[in-house]
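To start, the structure under review is shown below, and the notes come after it.
Excerpt of the complex: some chains, original placement.
So that you can tell them apart, the chains are marked A and B in the order they are listed, and the count of residues begins at 1 in each.
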Amino acid sequence: MLSIGVDIGGTKIAAGVVDEAGEIIAATTRSTPATDAVLIEAAVADAVAELRAQHEVVGVGVGAAGFVSADRRTIHFAANLAWRQHPLADELERLTGLPVIIENDANAAGWAEYRFGAAMDASHMLMATVGTGLGGAIVLDGNLVRGSAGFAGEVAHVIAVPEGQWCGCGLRGCLEQYTAGTAMVRTAKSRASAGDPLMGPLVQAAGGEREEIDGPLITRLAQQGDPGAAELIGEIGAWLGRGMASIAALLDPEIIVVGGGVAAAGELLLGPAQEAYAESLTARSHRSLAPFVVASMGNRAGIVGAADLAR
Amino acid sequence: MLSIGVDIGGTKIAAGVVDEAGEIIAATTRSTPATDAVLIEAAVADAVAELRAQHEVVGVGVGAAGFVSADRRTIHFAANLAWRQHPLADELERLTGLPVIIENDANAAGWAEYRFGAAMDASHMLMATVGTGLGGAIVLDGNLVRGSAGFAGEVAHVIAVPEGQWCGCGLRGCLEQYTAGTAMVRTAKSRASAGDPLMGPLVQAAGGEREEIDGPLITRLAQQGDPGAAELIGEIGAWLGRGMASIAALLDPEIIVVGGGVAAAGELLLGPAQEAYAESLTARSHRSLAPFVVASMGNRAGIVGAADLAR
């Protein structure tokens, strides 16, 4: 039984036909047409039409950045697109003639890791996606946690530091302000600006322009053995571990999957996370510790997860 | 279909026959025989025998303070009793000849509120029990969240303040250190010791002995309109609201039920909690706010919840 998964990103719409083993057997892409809802829907429908011309599919799952209603039919609010309480599933069903469900993109990716990726042997999973920002997904006893109205899984906005750093969401001290690429880059620039010699190689690698330091550069230097870059990644790793430990007090996961661009740093991120997790988990002498593992589905996760949820 | 619920407390074992409407139709109690596991099991079996002599029951549910394995058969660790990895369900089945399940007492009480009490119209519930300490239970989509090994629901040990107050669990800054009776009493004594005039009526009501101030006294004075006592309760209410908002970012509950001794203060606790929750919840302009409501099952919750889980 095949289904189609669609991942609507800020610049690109990626779609694929997914089989029951989580493999993408056909794929296509479209550019994301700015922020016009009608054009986006048309582009999605067009990609779906192309794919179903070759494969028989039972439905379509669509992942997008935003809050999706608990029935998976309406987008409450999208981060980068103009949708507000938008009946996206209805519109796409009208255009494609197929059953459609929508899911938050981090949830879709998390579901793929649970079903076919790094957590496929587990039934309780936390996933944290550490990229520019921080995403998350929660699977408990085989169920994706969506909450009463679809707002669940926002690990980014657990408060890590009362009265801490302002977050774009309007709160202070959200975990995302301590364990994501943006936080790491800000720390790097600040330390460079204060003349910290450990930041020297980073500034040099940025062509002498400390404002040019970015997350991929830090990750690359850390992988090449630069101690300053490794320290920056270790710091967000430690915050990740502390944040996950707080969440684990509530949810007792079996495994913690870490995805996103910064996860490319591997043990440089996961080692400090695992250590801080062990130090910050209640009742740790009475239980086994969930391992931190790197996500294994890569960019395919969004498509595969959305498609699987559509079955 | 009737079942028996048993609530093993530190001083008393309370048992009852519970019907499908959550009513206790027969009840009995035993003293808790110190910390001897064999004697406790015998007392439970004795109480069960008394009750089943009059009513036909399908099974027994037992609630106890401690960590219970995910299959509800073994106690990993009990707070006040001598059990460590103890196969309590097996022992009780042998003694009673009935199917037995075990559950953490806060989970049992939370389940009762979800099934028959304050959250009976909801499917996603957070429960916080604010007594001397802080207990919790989580129901998502009608399922009690128990975690991969039974350690879930520990709202007490979500970190509220990094590097904050030492907790008995060995961590610093656990939510329990900010929103429970012990925290409230400590603040009251400290303010009294510093000569804070707002604490005057409390000290007077404690017979002039500030060391005699306790949680029930603070609650009583607050209910009588004393502003100092009300401020103390409001402060732990605000921390409760902030803590629940962090958890709601993850779990998106429909309702938040507050039980425990301090909940007797009603709006003095819940008002500040609700206000702080609204101020601390991410994406709050895009969603409705879960209401804070007082638990309605009282002391019966433990028996009723355990019995219902046994069916």
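Here is the rule we go by: a residue touches a chain if its C-beta (ideal position, glycine included) is under 8 Å from a C-beta of that chain, and two chains touch if they have at least 3 such contacts.
All values reported here derive from a predicted model rather than from experimental measurement.
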- Message: Beyond the 2 chains sitting in the coordinates, how many copies does the whole assembly comprise in total?
- Response: 4
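Rule of thumb we're sticking to: only the chains that are shown with their structure count from here on.
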- Message: Quick check on the complex: what are the chain B residues that touch chain A?
- Response: 67, 76-77, 122-124, 136, 138, 140-141, 143, 145-162, 167, 169-171, 174, 242, 245-254, 280, 282-284, 286-288, 290
